[in-house]
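Not every chain is included here, but those present sit where they belong.
Think of it as A and B in the order they're written, each chain with its own count starting at 1.
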Amino acid sequence: MCLAPYERLHTPRSVYIPPVTNPEVELIHRTRFSAAHRLENRSLSEAENRSLYGPCYGDHGHDFHLEVCVRGSVDPRSGMVVDLVDLMRVVRERVYEPCDHKHLNRDVPFLEGTITTVENVALALWAELAEGLAGLGSARLTRLRLWEGPDCAVELDAERGTAP
Amino acid sequence: MCLAPYERLHTPRSVYIPPVTNPEVELIHRTRFSAAHRLENRSLSEAENRSLYGPCYGDHGHDFHLEVCVRGSVDPRSGMVVDLVDLMRVVRERVYEPCDHKHLNRDVPFLEGTITTVENVALALWAELAEGLAGLGSARLTRLRLWEGPDCAVELDAERGTAP
């Protein structure tokens, strides 16, 4: 319908999409982990950190909610992009086990030396997940949204140019 | 603001958007239906299905949540892209009535012969909705997100090239 070349000519504002016979879809899996963190730039003084981060300079924590989105073609045999069990296993190994019930500043190897803002944690999780998902057939990581509590999130989207 | 050609030169990572005088917007409507299903590829043996789908090979069910997104220009007379009542009527006729309190493998004509994974159900709902929405003025289906329970969804997006 909205993919017809004729129609596209009249809606130049959207990205041109050629007709697709074997469409890809995006599969989204949500999970969460409970972690402590504090915002601190170790190259700054305590006063500078306090002025930069305010109350976030102190230890606190969140129930982080993570949405991982993978894109791929639907396998006609299974009707799946990827077996959700495999996707869940990667998320568990790469995110849940290293981060849940941990202090993000001290306990997570891949966050070593990182300022644990939601921006930086999301970028680090992207790298972990992209590596872990490399084995899952044609499915590839396209989006990641990390919620730090219910009111603040960071989204990375390879197709919007926001990804490592 | 972020549409100025000058700025675009410095942010080549995002899609170029020419200035827009009469903008289109996307209107999202959420609804849900309660259905049973089981994952089964009838061309496979029971053992193959069991190994492929595990517990999903058995009858189970979900409260499916559906987000339908249509795109169009805002009509200056009504201030609407489309009358939400009309959109809701299409979703009711095309999705809710055929699927709610049904078994997706047996009771839904447009899923006949389909492996009822969330991927395939989403693709089938797209076709139904695109046809039903064809009559609604300039509004066209651009995105569809189907949640199978709270932790797993499939998204189709014509502008990302993920649509039938």
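One rule holds in what follows: contacts are C-beta pairs under 8 Å (C-beta built on N, C-alpha and C of every residue); 3 or more make two chains touch, one makes a residue touch a chain.
Just so we're clear, the structure is a prediction, and the values are computed from it rather than from any experiment.
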item: Overall number of sequence copies in the complex as this file defines it, 2 displayed; value: 6
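One rule holds in what follows: only the chains that are shown with their structure count from here on.
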item: Subunit A and subunit B: spacing of chain centres that average the CA atoms, whole Å; value: 22
item: Residues of subunit A touching subunit B in the complex; value: 1-3, 11-15, 17, 20, 23-31, 69, 71, 74, 77-81, 84-85, 159-162
item: Of all residues in subunit B, those that touch subunit A in their complex; value: 13-15, 17-18, 20, 24, 39, 41, 44, 52, 54, 71, 114-120, 122-123, 130, 134, 140-142, 145, 150-164
